[in-house]
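Take a look at the following structure, please.
All protein chains but one are shown in place.
Just so it is clear, A, B and C label the chains in written order, and each chain counts residues from 1 on its own.
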Amino acid sequence: MPYKMLDKYPKKFRGTGIITPMWASLRRTFLSTIHRSMTIMYPYEKEWVPDNYRGRPGLIFDRCLGCGICVRACPTTCIELVEVADDDGNMVKRPQVNVGRCMMCGYCAEYCPVNAMTTTTDYELAEFSRKDLIYDPRRLAFEGTNEMMEVHLEEHLLSNLAKGVTDQPTAFYKTDRPVLEEKKCISCMKCSKVCPVEAIEMVVVGKNDKGRDIKHPKIDGEKCVSCENCVIACPKSALKIEEVL
Amino acid sequence: MGLSILDWIVFKNPMANEYYPFGDMYNLPYEIGYKLSEIILGFVAWFLNLFVHDNLWSQWLVSDVVMNVLAIILLVVVIFGVGFIVNLTMIWEERKILGRLMDRRGTQIGPLGYFQCLGDGLKTFMKENIAPKAIDKKIYWWGLALVIGTSVLLACMVPLSGRWFIADYKVGLLILFGMFALAPFLILCAGWAQNNKFSLIGGMRAAELMISYEVPMLIILATSCLLAGAYGINDLVQFQNDHLWFVIPEIIGFFTFFVCAIAESERVPFDLSEAEAELVEGWQTEYAGMKWGLIMLADYFRGYVACAFIVLLFLGGWAMPFAGTDTWYAEIWFLFKVCAVFAAFVWARGAFPRVRTDQIINIGWRVLMPLSILNLVVVVAIKLMGWM
Amino acid sequence: MTEEMIQAPSYEDVNKLISEKFGEKVVFRTSTKKNVKAINEKRRIFLSTDRDTILELCTYIHDVLNFEQATSVCAVDYIDRVQIVYHLTNYFTGIVIEITVDLPADDLHIPSVALIWEGANWHERETYELFGVIFDGHPKLERLLTPQSYEFFPFRKSYKLRGSE
Partner (left out) sequence: MVEERMNTDKMWITMGPQHPFSHGLWTLRVHADGEIITDAEPEIGYLHRGWEKECENRTYAKIIPMADRLCYSASMTWSHVFCKVAEEALDIEVPERAQYLRVIADEICRIQSHLMWLAAVGTDLGNLTVFLWALREREFFLDLNIRLCGQRLTTNYPRIGGVRNDMPYYFERDCMRCVERFETVGLPEIMKLATDSSPFVGRMQGIKYLTAKDVANWGVTGPAMRGCGVDYDVRRDDPYDAYGEIDFEVPVLNKNNPKGGDAYDRFLVRLEEMYQSCEIIRQAFQKLQSIPKEAPSRVKVPRCIPAGTHMAKIEDPRGESIMYLVSDGTEKPWRLKVRSPIFVNVSSSKHMVDGVRIADVPAIMAMIDMCLGETDR
């Protein structure tokens, strides 16, 4: 592969001195006078951005589970879960984003198991006070949300690839499930309380010395979204996420 | 004198004034000033006369002396005002052309962006006016004042036509050029007085620049005068109108002078003394706020003068082909030419990077100097052969 | 320079020459990684040595094996010891030698290689200011990134950051 330009411009300069730049600049002067110039007049006309643009995060309120994966995935810790009333008036947990700290990395949208968090094309975020930069769950909703704004996490398992299976994309929330170390479990039921999708059911596995039921969590793999809330809530570290690779 | 206002404002012939300062030459701005002063003074005198009939004050107000004094003041105001507006137009022109050249839009405020300079001037006024403590105060302020003062004076001294001048010198070109060449010296002083290393180097560079281009410039100036046989601007223009614009016999000199003029007005690519990539703001580093704004304005005044020089020396001044020098649009035609030359200045600014100090000296002595001598030889040959 | 310079020593050459010259003073480490291209294609050499040998080893690597560039010099705080890691590159073969030197945590002195490779100069200054490792013989061992008034070494593990993340 030869050089494309260096051969034309070897060590010694052989340009046309001052004529070429003057001609080039004159040409551009006329061109940009006849046609539009390249710049856009920003406040009056805006650059078009494609739908996959990573502006501020958006939220599709009804899809959200309140699982908190986005909270843990956020590198700047700008997301927190707050209690808001949903359409029926029940109090539910939904993410609230401090856009002043957000660095638009799109991790919340990427890791969301139900694609409730999206990226949006909204990039004009200036406000008069820092308080205004905190977007509550209702305000996070973006009007023109469409499918392109959802980020689908499509990971392939290394074990699958080794077997030659290349058409089964998956994601951590489809494969990783908490497993119980039964000895440590004290039947406190905290895990079932914090589970956002009610995937944990406490099953009686026996009776203890005092005659009370010993309940162990049974995790419904279909419902679980691998949010780790139970892992964090467990006072005895009996639960841990088992990663499937 | 009657009660009617028309008795007081009669629009006398200004040249009939006893103290008319320009001898037998007709001066348009003086006439404008004279008529304005007649309106003003006549109105005041008529008003006083309404109360006290035939009072001496009214008589004195419309006398030749008072009228002349006010007319001269207004003459200066008119000439400066026109120069200032031309200056603003040139700033606008530069920003607009440069914008197009760089594929952007240029100024946007006002019709075609004309009022942007006014806005910028206003903004500069609002900037904090800082003068450092450890400066040499006298030279700091006087250098600034003189740089601005000489530039404005120069711009006012450039005649726009045979009837638009502030004084008619027989050696007008020399005086203009003398004033023009004063600036590097003042810049050197101002750069030194700021007690700032960047300013000092900028000032030194201005001096360095001066010795490299001013000699060829002066030679070409003298050559033109040699060709015309006169130092007066009027004579030069008249000669070019009668024979041929000097750009044709002195084509070498024209281009040489063009380069020198860019350097003289310290514009890119020869703005070594304020090279912002190396010297922050060069010799203007410590001039903050409106001081800087005025220096900027003065720079454009000098650019205007440089363009006017080129037009006067080579492009026939206000002479219109086939119409002579005494057209009613002579001033506009002259300013149009000036703006056209300035467009070429802007073009050069857009196309070239800043040159280095050693390069400018090389160019000055190895290229421009021989070329100007060659130009002289050509002109002497033309003169000897009697072609012009 | 007593020995002749080899412009482009191969992977085997480097291994052989260094083990011949230094014997037991230099320990060769092998990597067990299977999927890393550079290791598979034999462009990484991992050495360990002690601080008495490092200057001699570096001089040899520079002068004889023609490793012209000290790509990086850095320190790792293992709490009980501080490890200095050198990465040296040969421009002809693309081989990178990684040398690790362990220093006891209470005696952070090591000979400087800044006189062999000018490029190691600032790396050593940076390592000094962030970890407190003193490079003996360094031409100008001053603080570079942090203010001169700092009296602590911020990248040590004993320097805790505020906040959880």
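Worth pointing out:
By our rule, a contact is a pair of C-beta atoms (placed from the backbone, for glycine too) under 8 Å apart; a residue touches a chain by one contact, two chains touch by 3 or more.
All of these numbers come straight from a predicted model, not from anything done at the bench.
Put simply, the hidden chain is in touch with A, B, C once you look at the whole complex.
Touch with the chain omitted from the figure is made, among C:L47, C:A120 or C:V133, by C:A120.
Within the whole complex, the absent chain has one touching residue among A:V49, A:A85, A:M189 or A:V204, and that is A:V49. One chain of the complex is left out; on chain C, the residues touching it are 33-38, 43-44, 68-72, 74, 76-77, 85, 87, 89, 91, 93-94, 96, 98, 100, 117-123, 126, 144-147, 154-155, 159, 161, 164-165. Where chain A meets the missing chain, the touching residues are 1-6, 9, 11, 13, 15-18, 20-21, 23-25, 28, 38, 49-50, 52-54, 73, 75, 103-107, 110, 119, 151-152, 154-158, 161, 166-167, 169-172, 175, 243-245. Against the chain not displayed here, chain B makes contact via residues 98, 101-104, 134, 136, 195, 197-198, 201, 204, 268-269, 271-272, 275-280, 350-359.
Quick note on the criterion: only the chains that are shown with their structure count from here on.
Centre to centre, using the average C-alpha position, chain A and chain B are separated by 63 Å. Separating the CA-averaged centres of chain B and chain C is a span of 66 Å.
Listed in rising order, the residues of chain A touching chain B in the complex are 18, 21-22, 24-26, 28-29, 32-33, 37-39, 41. Those residues of chain B lying in contact with chain A across their complex are 97, 99-105, 108, 347-348, 350-352.
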